[in-house]
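Missing here is one protein chain; the remaining ones are kept as they sit in the complex.
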Amino acid sequence: MLAFSDGMFAIAMTLLVVGIGTPMLEDGGDEGALLEAYSDLFHEILSFFISFAVIGRYWVAHHQFFGLLRAMDYPLVGLNLVYLAFIAFLPFPTGVLGNYFDNPISVASYGLSIAIVSGMEVVLFRRAYRAGLLVREMPASVYRWGVVMSSLPVAFMLLSVPVAFLSTIVAVACWFAVVPLQFVLDRYRPAESKDWF
Amino acid sequence: MLAFSDGMFAIAMTLLVVGIGTPMLEDGGDEGALLEAYSDLFHEILSFFISFAVIGRYWVAHHQFFGLLRAMDYPLVGLNLVYLAFIAFLPFPTGVLGNYFDNPISVASYGLSIAIVSGMEVVLFRRAYRAGLLVREMPASVYRWGVVMSSLPVAFMLLSVPVAFLSTIVAVACWFAVVPLQFVLDRYRPAESKDWF
Amino acid sequence: MLAFSDGMFAIAMTLLVVGIGTPMLEDGGDEGALLEAYSDLFHEILSFFISFAVIGRYWVAHHQFFGLLRAMDYPLVGLNLVYLAFIAFLPFPTGVLGNYFDNPISVASYGLSIAIVSGMEVVLFRRAYRAGLLVREMPASVYRWGVVMSSLPVAFMLLSVPVAFLSTIVAVACWFAVVPLQFVLDRYRPAESKDWF
Partner (left out) sequence: MLAFSDGMFAIAMTLLVVGIGTPMLEDGGDEGALLEAYSDLFHEILSFFISFAVIGRYWVAHHQFFGLLRAMDYPLVGLNLVYLAFIAFLPFPTGVLGNYFDNPISVASYGLSIAIVSGMEVVLFRRAYRAGLLVREMPASVYRWGVVMSSLPVAFMLLSVPVAFLSTIVAVACWFAVVPLQFVLDRYRPAESKDWF
């Protein structure tokens, strides 16, 4: 299952590039026309790198999560497939974002897609904890900390959905604001969590 | 062979997203136009998730089947490649279904494609049983049960082909009706099959 | 290297489906129009399955070849990358074949592409034999037999190139004629080759 998940992450991340269409210029295109086409593609290229960073970050987190597991049961396999369905779906909202970078609808739909991925991560973690599938007994304080920390991206991604209709730039800032926040909050983590995350 | 099969499943499932085309709006598109484009894409997105669930279910079943094998012979490798050909083919009927969700032809062709995948699963199971490739001797009652249970989806998928011309919604319902039915029938399974499935 | 080769085969075989374009009908398309579109796509679907079978056969052969190797040296890694380049290239001539099934140019270019893949197989085998990279000493008679048998597809594929300009159907028949011929010739194989192929 880990190899299968890794494969889907690798394919989804590489497929993002298909969203950057090759510019089609009439008459073969001279230098100025191609340079202009490149500047038109700036948002598509930016979306590729944003999405690659976002999915890459989830891949690292998913890998760490699998490292905590001692076994999987059928519900966890099913939930993991739901999680992977939304990972495999991401090249679509990424492509839309690249084409309509300033449009609240595309920014909101991208934020919503990532919020679902993030939410599924919390669901997977809860299932593994409750069904006793972790490598060893996890202290309740460590579990609560893990739930809080993995719920933070859900909150920020959901927040970006309404914010997109006020300002798309602030909404995109929301997506990345969670990284320094997690860094700061890391100081207040329970001491016993050191062995886990 | 297992790694190769897993890889093809992962790629086929991720390629489904290519079937959801990025909407191309004139003049960059305002909010209303993009929202409308999204509602036009509803069936394509729905087809993506239906197909992801269907292929994911076959991946789990295929994985379980490989867990029962002690070895593969050349005919089984060949049959498995035929099976994988139809798995790799699925993004095409999925894309057609997404574009023509209410059209009996697209619903019927999708149902037929899945029926062939399901049928190949029965063929693989028969070959492995008859050529003695299972990890240990399988009781005849367990084998018959396995054939019945894996033939059920074939029957329902074939049934959906003519039904699609009467009602496409009922045909789609046929695809999923098999899941609760298998759940109910599971109560009548032979006791000795517990060690197998 | 084996996992990498397997991955490229799996991806190339799954990407073939991208060559079957989803039909784009005006006004959503009624049943008759979609049925007609399907019959227009018949050659593209046929090309998908022909190419899947052809690449699948090379995958099995490539896998057997890796099973004979004790080690790889740099020239063999380089030659294997050249071989994989032509495997990764195959979705292109397959797509062209699907669109222009009756055109001598597309049939000839497909035959030529497969001839190069087949020829690279002979080159890989020669390199492994001459550089002493096989698991154990191979008798000269077995080596000669292996070269003859793997050169047969090259000859038939090259033959199909000029034949395509006389009859595209006979050219396609050439591609598959090699399978029964190899089956018949298998009777005359040297006795000591049983441990090898």
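Each chain carries a letter (A, B and C) given by its place in the written order, and its residues are counted from 1.
The rule is simple: a residue touches a chain if its C-beta (ideal position, glycine included) is under 8 Å from a C-beta of that chain, and two chains touch if they have at least 3 such contacts.
If you're wondering where the values come from, they're calculated on a predicted model, not measured in any experiment.
In terms of the touch definition stated at the top, the absent chain reaches A, C within the entire complex. The chain omitted from view is touched by exactly one of A:11, A:138 or A:178, namely A:11. Listed here are the chain C residues that touch the chain not shown: 3-4, 7-8, 11-12, 15, 18-19, 77, 81, 84-85, 88-89, 91-92, 95-96, 98-100, 103-106, 109. In the full complex, chain A contacts the hidden chain through residues 3, 6-7, 9-11, 13-18, 20, 22-25, 28-31, 34-35, 38, 45, 48-49, 52-53, 56, 59-60.
Following the convention adopted for this analysis, only the chains that are shown with their structure count from here on.
Among the chains present, the centre nearest to the common Cα mean is that of B. At the interface between chain A and chain B, under half of the residue numbers appear on both sides, which makes the contact a different-residue one. Chain B maps onto chain C through a rotation of 90 degrees [Cα fit, steps of 5, range 0 to 180].
Taking each chain's centre as the mean of its CA atoms, A is the chain most distant from chain C. Remark: chain A and chain B have CA centroids separated by 27 Å (rounded to whole angstrom).
Looking at chain C, no residue sits in touch with two or more other chains.
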